[in-house]
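Note that this complex is displayed minus one protein chain, with the remaining chains in position.
Lettered A and B in written order, each chain numbered from 1.
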Amino acid sequence: MIDSVDFLLWVKGPMFNIALAIFALGVTIRLVEIFVLGRKPNYAEARGGEWGPGLRTMVTRSVADPGTFQRAPFDVLVGWIWHVGFLIALLLFIPHIELIKSLLGVGWPGLPNPVVDAVTAVTLVALVATLIHRLRHPVKRHLSTFEDYLIWTVTFLPLITGYLAYHRLIDPYPLALGLHILSAQIFLIVLPFTKLTHMFTAFIARWYNGAIFGRKGVSS
Amino acid sequence: MTELSLERGLQAFRDEIDAPVAAFFSSCVHCGVCAQACPFYLETGDPKYTPILKLEPLRLVWEREFTLWGRLKGLLGLSRRVTDEMLAEWEELLYDSCSMCGRCSLVCPVGNDIQYMVRKAREGMVASGHAPEGLMGASIRAVRTGSPMGLQWKTLEVQIKHVETSTGLTVPIDVPDVDYLVLLSSMEIINFPEYLEAITKIFDHAEVSWTLSTECFEATNAGIQIGSKDIAALLVERVVKAAETLRVKNVISPECGHAYTAVRWEGPNLIGQSYPFRVFHIIEVLDDLRAAGRIRTEGKEDDRLSLHDPCNLARKSGVIQQQRNLMDLVASNFVELKEHGRYQWCCGAGGGVSSNERAEDLKRSAFKRKKAQIEEVEPERMVTMCATCRTQLEEGLEEFNMDIPVVGLTEMLAEHLVDK
């Protein structure tokens, strides 16, 4: 009989390894696929460095320039809110920290649960708003493919199941927790094969952007 | 006889795909913020002009051939194939509606350098025979005659005579071992002869040793605009040869944006080695002379002036402060456009758009963004340092009945020189 406890033990046991292995395999494939391509040599006399500006852009590109903020306040604001919210829920919730500690051996202090709870609620609302925005904004609607809605869903699911599990709104709890862990695993499995890889590659992209501009003396 | 073909286009795409391209395509989350940086989208409201979408052919080649997952998708028939029809459709997107201004590259939240990829994508477009007629014509003329406008040395010679008469100075021609080889652009020679007169005066004033070359006077590079490194290399080689023949230390690119990026940034890579000389934009040279105290001016323009930064010069080459230093020298009432420097807005004519007659309407639409920026600060005159930008500003402002003359910074500076 497959019951919720069996299910929970399955996601906490074998499925966890399966998901993480697929994630590790996929992500390294994606990263190696990028780096192996390399760049052609650049013979033009440089006006500035590459490493410094590259590293700088990795950080600074997180903040929109004032003009972009004015023209796309929703994207900037809501994008920030849900990304930060997602990271807070992921990295500063005590049970998650315990999980990370058990895997990597390093932990850090977390936030009080009510704070994480409030952040999650805000994040969920923000994510729903991004979906509505995607469906209504002409550019986003035009750009969007099946994949965009897929990754929205796999991003939304861990949050909503986590929220429901925390508030014990799915009964019994092992089912709630199992669904939450499974949805996180689906996220990990889907990640390397979709644009969710931007979690890693965006920083590579930003480095190249910063380096390409930096070489010409422009801080990007 | 060889022929441009889809297969050659695909080969060109493949050859252009490098680690940055792969990182960029891997990272795009379809947020659409690049559209908010694109004058072509903003002023037409048509989402098909969203910058990242203009790269779809290149992205498909990358996905299908440079990712394992994409190859699997391809085998399963889940991804689109790049066809001649597709490239024909994308021709408008990659040429007519993109001035390669690079503004999208500066705002993309994941850091995609879209302009970098547009430049690369154009390689495939040319090789597959999907470049606009106007740009093909310019490229053919540039290679065959030495000038995209078909201009001959004879025409320039007339200008030189004219400058010499009006200034009483000699324009040095083919003088070896000087510090600077001055290049010009055909558009300047035809539309803005003041430029040659201005540098003649300034260099005389600052006692700069310089020369023109009869072997190569043209700095513009239609090959860069159409996106063919083969043609671009032919044109750059002429500059390199002229500079080497005259053994100059430096080459000066004129008040022309793409000519500067072509010689300064792309040239060495086109010929596969670094230059035995350095390359400067005239504004960089003038600012260096100013800093060295070799330019002495008197009086200032007191009307309200504002500055248009050419994309190629500011955002794409890092020449931003220099023009401001020079403005301070000669203008007392200088007002910045709200978004300027690396965040300036394109005039709408760059990246070959102005040589592409078909893109006339789009070019006019894109200009509205610049117009709005100008209207915000209500200058009496605009100053710039790129002949293409200048022409676009003049024509655009006239079309909208705005009585705002446009001047070149070099010539404005020349007017304020202290008499020797």
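We take it that a contact is a pair of C-beta atoms (placed from the backbone, for glycine too) under 8 Å apart; a residue touches a chain by one contact, two chains touch by 3 or more.
The definition used in the following text is that contacts and distances are computed from a predicted model.
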item: Listed names "NADH-quinone oxidoreductase", "hydrogenase (acceptor)", "ABC transporter family protein" or "Oligopeptide transport system permease protein OppC", with the criterion being the UniProt name of the chain not displayed; value: "hydrogenase (acceptor)"
item: Sole contact to the chain not displayed, among B:143, B:190, B:335 or B:402; value: B:143
item: Missing-chain contacts mapped onto subunit B; value: 1-4, 8, 11-12, 14-15, 17, 65-68, 71, 126-127, 129, 131, 133, 136-137, 139-140, 143-144, 228, 230-231
item: Interface residues of subunit A (partner: the chain not displayed); value: 1, 3-6, 8-9, 12-14, 16-17, 20-22, 24-33, 36-38, 94-96, 98-99, 102-103, 110-116, 168, 172-174, 177
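FYI, only the chains that are shown with their structure count from here on.
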item: Distance between chain centroids, defined by C-alpha means - subunit A, subunit B (Å); value: 38
item: Contacting residues of subunit B [partner subunit A, same complex]; value: 17-24, 26-33, 35-37, 41-42, 45, 47-48, 50, 52-53, 66-69, 105-113, 116, 264-269, 272-275, 278-279, 314-320, 338-339, 342-343
item: Subunit B partner contacts - residues on subunit A that touch it in the complex; value: 26, 29-30, 33-45, 47-48, 57-58, 61-62, 64-65, 67-68, 71-72, 75-76, 79, 137-145, 148, 151, 192-193, 195, 197-198, 201-210, 212-213, 216-220
